[in-house]
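Just one protein chain is left out here, and the rest sit where they should.
Right, chain A next:
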Amino acid sequence: MSTLAYSLSDTSTMLRRQFKHMLRYPSLTVMLVGMPVVFLLLFVYVFGGTIGDGLGGPTGGREAYLTYLTPGMMLMAIVAAVQGTAISVAMDMTEGIIDRFRTMSIARVSVLTGHVIASVVQSFLCIAVTLGVAIAIGFRPDADPLGWLGLAGVLVLISFGLTWLTVGLGMAAKTVEEASNTPMPLMLLPFFGSAFVPTESMPTVIQYFADYQPFTPFIEVVRALLFGNAVGGTDLILTIAWSLAFALLGYVVSKKKFNKR
């Protein structure tokens, strides 16, 4: 086998290890999936009536708010999933088996790519459940097959970027507790973006921040694709740029940390 074949084989071995971990320790996955669903229900049923009226759409109320909120909650699902990534990476690094991997002739990065791919899959699980609940309570997306395909692509890209970022955070953390705290700011970013209310309704300074921070373009691209609207060029470029930048940053940090020990 060639080097590439070996690294692919090692990556799939590590991925299998991660899936087994998920199955053996399902409470983490359940907790991660629960978070965006709770947010969705809370905001639609508790705040939705009032906020929905404020959106000024033709119908207003809870229904309008569900339509507005769902794309943001799909991003929240990714954020929730990658919180778990940092924790499981940090937990893994405290295990003696990582040192065993380091003394074996394997593609070293496969330990990390195993985490990344498993985590992207977990993100999709979270997104699917969130979207499923949204549809169950009345959300009606309006995308053609090509739109769904584009949506899937964009979501893979975003979760890939955020996953590498949190793998980096997990690697950089000295303890598991630290790893469960450092990705917290990611949870706040959707609030300071277009997830819950349009950015135009915010004070100028916050609006300026909201329009250029990663989550607003992420959410707007997802929103456009879900409803078959034209995707904003700037939003798409920002989405791709932020995702790749996160991925690169996370990759560089984690690779350095992994080799340094």
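By definition in this document, a residue touches a chain if its C-beta (ideal position, glycine included) is under 8 Å from a C-beta of that chain, and two chains touch if they have at least 3 such contacts; residues count from 1.
Keep in mind that, in the parts below, contacts and distances are computed from a predicted model.
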Complex member absent from the view - protein name from UniProt, among "ATP-binding cassette domain-containing protein", "4Fe-4S ferredoxin", "Peptide ABC transporter" or "Chemotaxis protein CheW": "ATP-binding cassette domain-containing protein"
Touch criterion as defined above, residue of A:I106, A:L125, A:A143 or A:M202 at the omitted chain: A:I106
Positions on chain A contacted by the hidden chain, ascending: 1, 6, 9-10, 13, 17, 20-21, 24-25, 95-97, 99-106, 261
